[in-house]
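The complex appears here without one of its protein chains, the remainder shown in place.
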Amino acid sequence: MAAPDTRGRVRVPSAPGLASRRREQPAPSAASGRVSYQGATPWLIPLLVVVTLFYLWPAIQALRFSFTDASLLRDQFDYGLTSYQRVLPSPSFLFVVRITLVFVLASIFFQLSLGLGVALAVQHGVRNRLPGTAIARTLVLSSWVMPGVIIGIIWQIVLSGASYGLANSMLATIGISPVGFLSTTNMALGSVIVANIWRGTAFSMILQYAGLQSIDPVLYEAAAVDGASKWQSFWRVTLPSLRPILMVNLVLISIQTFNTFDMVLALTGGGPGRATEVLALRTFNMIFRNFSLGQGSVLAVVMLALSLSFALLYVRLLRTEERL
Amino acid sequence: MRVRHPLWALMLAIAMLMAACATGEDLPETAPGEEAPPEETAAGETPADDTAAPDDAPADDLVTLNRIGAADAPNSFTMQITQGHSHEAPTEDFAGAFRTLFQQWAEDNPDWRVDLEIIPAEAVTAHMAVLLEQSRAGRAPDCAEVDSFVIAQFIDVGVLQPLNDHFSQEEIDALMPFVRDVVVDDEGSLRAYWWNTDLRVLYYRTDLMPEAPQTWDELIEVASSVAQENPGTEGFLFNGGRWEAATFDNLAHFWAQGGDLIDADGRPIFGEGDNREYMLSTLEFLRELVDSGAAPERVSTILEYNEFNTAAQAGTVASFLGGHWQHGQLQDILSEEDFALWDFDRIPGPTEDQRSTGTGGWTIGVFSEDPAIQEACADLIRSVYMGPANEAVGQLPTSTILFEELPAFQEEPFLRFGDFLEEGRSRPGVPVYPSISEQIQVAVGQVLTGELTPEEAVDQSYQASLDAYEDLQ
Partner (left out) sequence: MTVKRRRWRGHAATYAVFAFVAVFFGVPLLWLLSLSIRTPAEVFTASLNFLPREPTLHNYSAVLGSGRFQGYLFNSLRLTLIGATGAMLAAAPAAFAASRLDFRGRRFFLIGVLSLQMISPLVIMIPLYRYFVTVGLLDSYISTSFVYIAILVPLATWMLKGFFDGIPKELDEAALVDGCNRFQAFYRVILPVSVPGVAAAFVLVAILAWGEFIVPFILLSRPAMQPVSVGILSFQGTFAQTATQILAAGAVLAMIPAVAVFIALQRFIIAALTSGAVKG
């Protein structure tokens, strides 16, 4: 780990109440007495046992398989770099990484901003008891709890390029001719991103809403006294206060988006061509269609590397801002 | 009830954890990671009980969700079957037909109970990969239905039992050549019974296309002019999305020219010599269909045959390349007068004499080494699938004898389907086929969207297929 101060980064106080408590107690996470490493072990054992047996160990096996030419079709395999040599230089690999990055970046940007937007609206709605608030919140949540394959199927029919597709029927009523939402390379990727935003916004909304609720109203009052407009207080108070939760939110939705494949599989199958074949789907295809465990594992290692670098990037970004 | 057992045990463990919290040291010992293994074994030993939850039908019901035969029958075997070929089929006609056949079998075989595992037809390749992995681990069901295009892998890894004792040589010889080549191995052993097949044809609306186009050029010409003259109507639809049918359906164009995907050793050759030319002209033809306006751009997104039915229902399509089974579906969903407008013919070829069509279907193989189970399962295949099921649901039989004998196939449209079957080709049953298929799906998509030229697409997909072939050696 390049960054030494993890705790400081993730435990940024989000409200003055917490900040002042932190000032009184310089080391809030340290309990009254310092406890040795051994003292913590029993607390961690359940988690470590489960995670090691059911995740870490198979993950290490997968890492091992990436250095083999293992296939589902035979038992024996040889160690070596053949799988890496197959996957990394192939022309499709760079393409897949590129569209995966577009998919992930666009998804997290819109999920986060839309999630915040809806959270702000819901907060305003709840405070002023506006009718319709509960319905809006429920709609967003419903799209989140649906199985991924169903989401793919729904959007497939909504975006169908046929004249009777739902979106195209709607466009037709205002005189626009059918659009090929899924049939050109760029449009198809855009459509998959839209479907993923539809699916994932709720999660960001919940986190951001919780973050908004915990902002101390005193901060807004102070800003108002300073003559700040609503817009200014949003930039000066709301966003900075949300920063710690944004960090957690970003990491989690990046991971979720990187790992998404069931929805894409149902929506486009990865096509047309490779237009929407994101890394997770490529991995699925490599293992379950081409039966290549070795190359599938290489793709998973690439995915891990990308997720990790995203996480480190967020950590760094947040820390720089914190110093300002 | 047995099924609740693990849950209650867990609840109990939680309760105990809460109650026994006298000292901190107790925690790790009673944590779930430590506690569970004995329960797992208990649950693992009784999978039948585990899955019996919804199966509380009266004992005299011989066909229930998860079994055929009496619950207390002395003998039993497990069978995995695709949902569409069972009494759980999505349409009531199919479901009812299979229920009757299963019921009859159960009455004739009171000593047997079949524990069914019904798999959805979705994600077939992935399901087959899982079944292959199971069979290699010795955990396959006693018998299972296997998609014909992966059956070769199962035969290859040696997990299927020969069925020669249960089918006569005459019956084996009556299998159509494209079927026999795959399911009879080098020693002459029948490794699976391939019970049904399908084929692809050109459907067309006679009011828009009075005569069926016979060649590629005719199709392009007539479909593009129909689309031009009737705004909102699509001239020709075909599978061009990222799925198996984009390869399989369009291979008809490649095969019609005499193309071969692989050589006798199973090595891909579709990117070399004449085969490369055939593949190129196939892709160029597909591209031309879109460029000329004969086919809409959206063919690159079509991921199911149902899209064609839908378009026919909406009245927005003049012709499509579909499966023979869609004849019955069109009959069901269209009004009588609309249905009368539709006819079908052979898939147009590069010339009038060069024709082909893809033939697929399902096989049933026996994994169990127990002779009694082998016999019982073979009997089930014979009594239910070999003939009766073909008739009941309109799936073409693979035996020439059956095709000539069964009354259902002695009338239209099956007489013509039977003729077309002579031009049928099945996908090569080799381990590398799924990889080749994936590459061709990608190539078709990239050519249809204009992402790559046909040359680039052929070369890239060929190179990737060769790599996949080498990896499998």
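Per-chain residue numbering starts at 1, and chain names A and B are given in the order in which the chains are listed.
Operating definition for what follows: a contact is a pair of C-beta atoms (placed from the backbone, for glycine too) under 8 Å apart; a residue touches a chain by one contact, two chains touch by 3 or more.
This structure is a prediction, so every number in the text was calculated from the model and none was measured.
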item: Touched by the hidden chain, restricted to displayed chains; value: A, B
item: Residue, one of B:D165, B:D263, B:E304 or B:E422, that touches the chain absent here; value: B:E304
item: Option from A:L81, A:L166 or A:L239 whose C-beta touches the chain left out; value: A:L166
item: For chain A, the residues touching the chain missing from this view; value: 1, 5-7, 10-11, 14, 25, 27-32, 34-37, 39-40, 42-44, 46-48, 50-51, 53-59, 61-62, 65, 72, 117-118, 120-121, 124-125, 128, 130, 132-133, 135-150, 153-155, 157-158, 164-166, 169-170, 173, 198, 201, 206-207, 209-211, 213-214, 230, 244-245, 247-248, 251-252, 255, 258-259, 261-262, 280, 283-284, 287, 293, 296-297, 299-300, 303-304, 307-308, 311
item: In chain B, positions touching the absent partner; value: 3, 6-7, 10, 14, 17-18, 21-27, 31-33, 36, 39-41, 43-44, 47, 50-51, 53-55, 65-66, 80, 82-84, 88-91, 94, 117-123, 126, 130, 133-134, 137, 139, 198, 245, 304-306, 309-310, 313-314, 323, 325, 329, 332-333, 395
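The rule we apply is simple: only the chains that are shown with their structure count from here on.
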item: Euclidean distance of C-alpha centroids - chain A vs chain B, Å; value: 35
item: Chain A partner contacts - residues on chain B that touch it in the complex; value: 24-25, 27-28, 31-34, 123, 125-126, 129, 132-133, 136, 153, 156-157, 232, 234, 240-243, 246, 296-301, 303, 307, 310-311, 314, 316, 431, 434-435, 438, 441-446, 448-449, 451-452, 460, 464, 467-468, 471-472
item: Chain B-facing residues of chain A, complex; value: 42-43, 45-46, 49-50, 53, 69, 71-75, 82, 86, 90-92, 156, 160-164, 180, 182-185, 188, 265, 268-275, 277, 284-285, 287-292, 294-295
